[in-house]
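Left out: one protein chain. Kept in place: all the others.
Order as written gives the chain letters A, B and C; numbering starts at 1 within each chain.
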């Protein structure tokens, strides 16, 4: 796609939705509830390394669930797919019904790495001699992906840690069913830390572009993720990335995407570009409202649906 | 892909799996239980209209659930997507758990058109002034897709009709929840008829190739399905086509596919070709065992995964 | 209990609730929706054969689900408990969740004879050489229990038959899972007929009193139900008689009871009396609102709770 076409497209989308003030920032994590709800930024990084962004492009936000596909990719790199998938499945959950405990009825394994249980099980697979080592390893990976410093937002981390009864319940259940080997508190800490990594829209778009570019960072040209693991990550983003509206998204928009309750949403157009939107007003599914509209419009305008 | 490469590939796959005798033909429909279990055929039709086939290429079998994506496409053509999706959803079901009643917990709408409830709801949308008209309309569509006569196998039809308590239960539930307007007996008859249409592997591959070729039949060059409806059909085959192993299939194989209990299995490689396998020995999920292996190997060998 | 005390008690309860006009008659069966919503009658028959009644005591209504315990008792008499309970369980359903299909997850057997699936499975056990015979046999049993003619209300029967998609779904599922041997249409007809038997409040109270009096009708002195089968029937009324509010009823009121959507509700105080209320305004669970209040107040006033 022509650079100028893409740039003008995201500028137009920014203008189209700037005045849309539906939804509110996530309320259940106190630190997230405090942000300026009207923040809005769109960024694109293409496979040639071109970067475009509009809006609050210097504003940092935390990864939240947009970290999940990347940590899954890292777990694959470190452990191999075979081992990873003894701990977490590859099936969409279908129904909200399962969302309380998020474990498969028979194996008691999490359905997939894109839901909380699966992401916690995935975080448990990150290697390192100690909690500090594991966090260092994780941060280094995010530094390479985002080309940014990947600082932990300590206030958000603490805020999540204190309000995480559902995640603790999930971890204890996985322990009960022997699907998690690691220490619960250490694993949850690492999981909350991955969720609390700071990034800008451009950083998130660069990470997305790495997935678009077969695992090679489009700016640094470094090979960060193996081809096969990129494929696995995109597959699961496509079928499971948008939780219980994943089917609707795959059907209507048709490109792999992942959202986070901070209002971050990114999508990957293989061999073309990564796109990220930041807008903290979310809907009842936890997805950024402007984020979904921007990416959905972009997909329609440029016929990006994988079965287009 | 080179013609000769493809031909030699399917010949090699045929040889590889000819002696594999795992599984048994479907037992719950008496007529299906009677077939020679060792029948085996592979056919490919590419977007240029080249046809290749090996094995029992002249053997007919019934469409069974491989009819579902095509009837869904027909329903879209006749009613528009908006109306169709007031009657049936686009979400994978995830768990076997739901398989008894197959209706969404809140709306009581079938999850998607690839499961029985959704396919019955879809059959209910086929237009015509009378049951005879509707069957004619359906058969004409299958004649165009397969380039064959689309005869109803009356023994299979009768066999299905008599053993269909679960499907009747589903239809009555949809009637109870007011998600089906049409007459139950007429609709189920049409559904059993679509399942009982005869086809050869080449006919099924031609129908598949029509989906690969943006709705234009590669042999007759007739435009049968609108682009947008091809996209919708492939999307749902991708996320929901293989029932409760759909997630596994999308993850590992990565191309839209649909299986039927007759032992038919077809897959679509957009802009390249359609492939069909017939081998009546099925696994516990109801998928042809040799069919899955052939298509899975083909996808790996030629890197066909959509996120490849 | 003194006769005069009981008579004055039901008169007082009648006066207390006569002006209560909450709720509406059942709407989903058209014939039931037509009744005068303000009808109200209370009747008691004690184990000595004393009969008391107040209000619309000559008004007939249909048994509906209040027939279930009696048909269960008849099935026990004819088949023995061992055989009956190969077809239907003895467990409360707990959650509304199960109410759509009403079958146990593993055995696919209905949970108990007090819910629709279980009552259909129970009706399927009534013996006779033909549908006419079976109906005669059933009516004879109800004639003995009520000391009335047990006429079928043909309009209600037809009304139920036409609107019974959920019950038909349940019957087909039971057929699918091989837990029902008999013909679906014949069995459902018998079930709708048992629901459509006419009775007055006094007739229902006499039937209830037969359960209170160890199976001996307090007026005719005829032994109609074996002791052990009375025990079984009362046990299931106690734990399952009030559907998903059965736990609440057992906890708060503490006497075996059964309600029907016609607005009938009866309860059994072993060794003392049977009580029946007719008032067609029902709540969202399908229980007569005035019926529940009358019986609950009566139980409190006279300390009738079985663990009192």
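What we mean here is this: contacts are C-beta pairs under 8 Å (C-beta built on N, C-alpha and C of every residue); 3 or more make two chains touch, one makes a residue touch a chain.
Only a predicted model underlies this, so the values are computations on that prediction, with no experimental measurement involved.
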{"item": "For the chain not depicted, the shown chains it touches", "value": "A, C"}
{"item": "Residue among C:39, C:66, C:112 or C:187 that touches the chain left out of view", "value": "C:112"}
{"item": "Chain not shown: contacting residue from C:234, C:267 or C:282", "value": "C:234"}
{"item": "Positions on chain A contacted by the hidden chain, ascending", "value": "100-101, 103, 165-166, 168-173, 175-176"}
{"item": "Touching residues (missing chain, whole complex) on chain C", "value": "89-95, 97-98, 104-105, 111-112, 230-232, 234-236, 238-240, 244, 246-248, 250-252, 254, 256, 270, 305-308"}
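We take it that only the chains that are shown with their structure count from here on.
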{"item": "Chain whose Cα centroid lies at the greatest distance from that of chain C", "value": "A"}
{"item": "Chain whose Cα centroid lies nearest the overall Cα centroid", "value": "B"}
{"item": "Centre distance in Å when chain A and chain B are each reduced to the mean of their C-alpha atoms", "value": "34"}
{"item": "Centre-to-centre distance between chain C and chain B (centres being mean Cα positions), rounded to whole Å", "value": "48"}
{"item": "Computed distance of Cα centres, chain C from chain A, in Å", "value": "56"}
{"item": "Junction residues of chain B, two or more chains touched", "value": "none"}
